[in-house]
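One structure follows; several queries about it will come next.
The complex appears here minus one protein chain, its other protein chains still in place.
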Amino acid sequence: MSDSNPSMDEITCPIPLTQSSIITMAHGGGGKLTRQLIDQIFVPAFGNSQLETNHDSSVIDVGFKKLAYTTDSYVVCPLIFPGGDIGSLAINGTVNDLAMSGAKPLYLTAGFILEEGLPIETLFKIVQSMKKAAAEAEVKIVTGDTKVVDKGKGDGIYINTSGVGAIDHTLEIHPMSVKPGDAILVSGDLGRHGMAIMAARENLGFESPITSDCAALSGMVNELIKAGINLHCLRDLTRGGLATALVEISETANLSITIDDSKLPVDEAVKGACEILGLDPLYVANEGRLVAFVPKEDANQALTIMKSHIHGQNANIIGNVEEKSAKRVILKNALGSSRILDLLSGEQLPRIC
Amino acid sequence: MCLAVPGKILSIKKDDPLMRVGQVSFGGIIKEVNLVYVPEAVIDDYVIVHVGFAISVLDPKEAERVFSYLDEIEHTIQDKEKSE
Partner (left out) sequence: MKFVDEYRNSQVAEKYKIAIADTITQPWTVMEVCGGQTHSIVKYGIQELLPDSLTLLHGPGCPVCVTPLEQIDKAIAIAGLEKVIFCSFGDMLRVPGSETNLLTVKAKGGDVRIVYSPMDAIEIAQSCPDKQVVFFAIGFETTAPANAMAIRQTKLNKLRNLSFLISQVIVPPAIQSILESPNNKVDGFLAAGHVCTIMGYEEYEPIVKKYQIPIVVTGFEPMDILQGIYMCVRQLESGKVEVENQYSRSVKKEGNRTAKNIIQEVFEIVPRKWRGVGEIPASGLGLRKEYVDFDAENRFCLNIKFEEKPSPCISGLILQGIKKPRECPEFAISCTPENPLGATMVSSEGACAAYYRYQLTPK
């Protein structure tokens, strides 16, 4: 997992100190200052032949007939947190969405909405982080856009990325392919991202060793496909956590799912943070974890492949799909009794009761 | 009312009786906790913490009672079965 990018501290923001150190409305005007942002911050970071055509759109050659296509917008506070920032989130989140179809992510767009007053140094750091994440995920950012909004009308920076990936397999990887008897695997320990964000926010502040799990999963998925694992469904676990993903898949597939609480990997520090705040790790956000549904006979091999990957060391087989048709997710707990998991009505809030 | 979690005292920062605070670890998460209500607590003690305040020092001997109590019950059940 990436640390806080020590090499980035050595690269300094190229915008001269004599000019503005913060984003102003002029940076969104489409004139010289916009040009300066593009030429001095975005192009050097993302630079590729498509971007350098300097045109309204970029022409790409994907060489395959079937494409996966996705878009996502990223808003997070704080902008920079242990284990990542809004930039790495924006790259990895979209890369992962493509990977969940078994696609090889190829090209991304990046749209920025900047708040007047945002330090340019912060923008620079975030863009450098995106460069690093894109390189690790082997994707190129080929086109983009920048707008500036008045101070108070944005949370520093919002980013939208859309992405396209090539499908080079014949698998139908989606909830409708889930079958009774399928094994369910999770690629690593749960709840890191959500708790890392909470720890970074002042009002619930505690010193913690929790870092976000923000990471690209495309490499792991590629290994699974190459090894011939018959992937029925993949889902990256984002907001709402593992429980939400399983409920959604169960509803779409119209199949009952059972998972074993004792098999769910949760780091001790994440567990401690959840205990203090009264949160359930099953519903806490992740940003570098997936759940996979595979035929029972492929489960052990899939697990071995996941565990040998840098982002899959705590992977585990956590449950299975039942024979009966029912839109239900059942959690068996340590005491041998069970309960049904449902969607939450809203966000999990810390509680004292 | 009732969410309170046991944590281990790692250090005590201010030993002023009015504002006694300590660093308490909950499975690796460290939080500053107000120790004003547990004046007897020392480093390495486990305390029960509610909304940032330690409300009691956990008694490790009593903590065993949930389990030792079971042994007593099991003997009672076995004796009852023997006499039936």
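Letters A and B name the chains as they come in the text, with residue numbers starting at 1 for each one.
What we mean here is this: a residue touches a chain if its C-beta (ideal position, glycine included) is under 8 Å from a C-beta of that chain, and two chains touch if they have at least 3 such contacts.
Since the model is a prediction, treat every value here as computed from it, not as a measurement.
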| item | value |
| --- | --- |
| Neighbouring shown chains of the undisplayed chain, as defined at the top | A, B |
| Touch residues of chain B, complete complex, unshown partner | 1-6, 8, 26-27, 34, 36-39, 46, 48, 50-53, 55-56, 58-60, 62-63, 65-67, 69-70, 73-74, 77, 80 |
| Absent-chain interface as seen on chain A, which is shown | 203-204, 268, 271-272, 275-277, 328, 330, 333-340, 342, 345-346, 349-353 |
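Methods note: only the chains that are shown with their structure count from here on.
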| item | value |
| --- | --- |
| Centre-of-Cα separation between chain B and chain A, whole angstrom | 38 |
| Chain B contact footprint on chain A (complex, rising order) | 199, 206-210, 267-269, 271-273, 275-276, 278, 351-353 |
| Complex contact set, residues of chain B against chain A | 1-3, 5, 7, 23, 25-32, 49-51 |
